[in-house]
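Below is one structure, written out as structure tokens; comments come after it.
Only a single protein chain was left out; the remaining protein chains are all shown in position.
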Amino acid sequence: MNTPPDLFYTSSDEWLRRESDGTLTVGITDYAQHELGEIVYVELPEIGHKLGVDAMFGVVESVKAVGELHCAVSGEVVEINVAATDNPTIVNESPYQDGWLIKIKPDAEADLTGLMDAAAYAALHA
Amino acid sequence: MPYFALTPADRAAMLETIGAPDTDALFADIPTALRDRAALAFAAMDGGLSELSTRRALTGLAAKNTNAEACSYFLGAGLYDHFVPAAVSALASRGEFVTAYTPYQAETSQGTLQVIYEFQTLLCRLTQMEMANASLYDGATGLAEALIMATTATKKKRVLLPRNLSPAYRRVAATYTQGLPIELEEVPFDPKTGTLDLEVLQTALQSGDVAAVVVAQPNFFGVLEDAQVISEAAHASGALLISVFNPHSLGILPPPGSYDADIAIGDGQSLGLPLTFGGPGLGLFCCKQKFSRLAPGRLVGLTSDEQGRRGFTLTLQTREQHIRREKATSNICSNQALCALVATIYLATVGASGLREAASQSFHKADFARQSLEKLPHIERAFSGAHFHEWTLLLPISVAELNQKLLEHGIVGPYDLSRDYPELEGVALFCCTEKRTREEIEALVEAVRLICTTVSTA
Partner (left out) sequence: MSELLFELDDPGSASDYLPPLDVPEAPMPFAPRPTLDLPELDEHSVVRHFTRLSHQTFSIDTHFYPLGSCTMKYNPKLNEAIASLSGFAGAHPLQDEQTAQGWLEVLFRAQNVLAQIAGLDACTVQPLAGAQGEFAGLLMIRAYHDKRGEGQSRRRIIVPDSAHGTNPASAARCGYAVTSVQSNAQGNVDMDAMRTALGSDVAAVMITNPNTLGVFEAQIEELCAAAHQTGALVYMDGANMNAILGQARPGDMGVDVMHFNVHKTFSTPHGGGGPGAGPVAVRAILEPFLPVPHVKQTESGAFMWDWERPDAIGSLHGFRGNAGVILRALTYILRHGGAGLQRVSSDAVLSANYILARLKGAYETANPNGCKHECVLSAAKLKAEHGVSAWDIAKRLPDYGFHAPTVYFPTIVKESMMIEPTETETKATLDAFCDAMLQIAQEAITDPDMLRHAPHTLKVGRLDEAGAAKCLNLCWTTPQEAEECETPGPAKRELAGASTY
């Protein structure tokens, strides 16, 4: 299981990355894509959609399982990964890079301190 | 005892392998008091008959039912006595089809899966809709599912149901939506033509918050609607159009896709299924492909195996209850697969020409029967709208009385519309399929003449 060190992790198996422009990129972890199996469908919100803390923002589906996507911080969706909805397999192949899902502009009070670091997340699924 | 495969010797050997003294030991986890009460109750049960005695008992009950083999049926109202070629039941009763389970394991169920895929395709072609599912319970529950899907898709609550839609469908819609945020609103019919009141419809659509308009084509009175106009009105206000169709009529009538229905539902009984006291029927569900992820029930898709050979499998199962649980698009699990098989074989057997011929004969015979009955004194047409194979007449006596007397002539008469429409006292809904002969129609006309003349001169 691959858990890059520079990311924040949630107990519902999403990762968040702080970008230099202040946005946050969100995706699912390597563990999650492996548990789901071959992903056949990705549903993402529209750009401009406002998300509350832990709001469900979409789903990823394999043939026989569904993963609901939750965003740990509140904010506004500023970009979605159309490549992932067009070709869901990239979420399996590259969950942390090409297979990212959404970018959000976090609200001012957004706080990542409650999230896990890579070591804690890896320990969760050890 | 019937159907058991284990011998006493088998049971003894199996218990030994298990390491249990007797079969009672296998139930030791059930509290004794519960077991005692069950034993007492089961000891008091009827039955335990030989096959011959069971058959005699049930054949005796069957003999008490008037049926379409013995009488001429002019009764329809949603369930029709059509002719079914012998090949249909011969093939559909093959044990491989009848005794298979849901095709969850695709490789061992290619026969069932290909049949459903062919069913979906036949239905798409018959209705000119983009997709069809593997079946729902019946037409009425199909409508209920369509209403739920339409309100989900549009995020609106109001649904317009015409009063000239089958009362049974309206009852089931009410049952299905009672716990859900869906508002059913009735649209009246024009008392002269029997068609949907377009003015009321337009008014109801003005606020733009209607999820769907339902149109039955033909409607419950057998009358044909101007589906194109209703469709345009619905779409202009942002509502979806749900068409309730009779698949047999699509042999000659314009299909729901031709008037841009978003969802089309119906009952497939008229495609080769017997009457069987109303069930099993066959719920048909078609819609535009953009709604595929909201659709209820099973879907079969085309795929291939590791060597690239064509095969079929259940697909988009993440919509369904066994995966999505309370968030599923529907709670349906078992459907009417075997009935879909019958419809598939029926359509394959009669082909385009056979369906067109049967539908066309149904219309012509109905029209001939209507005209002949209208010529009788004291009888007039109830609704002036054009019909397919059902039509309404206003009688000088109650429909119940007519039917009582028709039975003496070996005829099962029309449906009594006053049962559901107090405003239609004395209005009878007749039906004629391709199966009725001129002789039977003439016998009906003569019987009605006798009955109505006697009564009105009495």
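When the chains are written out, they are named A and B in that same order, and each has its own residue count from 1.
Just so we're on the same page, a contact is a pair of C-beta atoms (placed from the backbone, for glycine too) under 8 Å apart; a residue touches a chain by one contact, two chains touch by 3 or more.
Keep in mind that this is a model prediction, so the values were computed, not measured.
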> Which shown chains does the hidden chain touch?
Replying inline: A, B
> Taking the entire complex into account, which one of B:187, B:250 or B:451 touches the absent chain?
Replying inline: B:250
> Which is it among B:229, B:294 or B:323 that touches the chain not included here?
Replying inline: B:323
> Footprint of the hidden chain on chain A, which residues?
Replying inline: 34-38, 40-41, 61-65, 88
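Following the convention adopted for this analysis, only the chains that are shown with their structure count from here on.
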> For chain A, which residues count as touching chain B in their complex?
Replying inline: 41, 61-66
> In their complex, what parts of chain B are in touch with chain A?
Replying inline: 317-318, 323-324
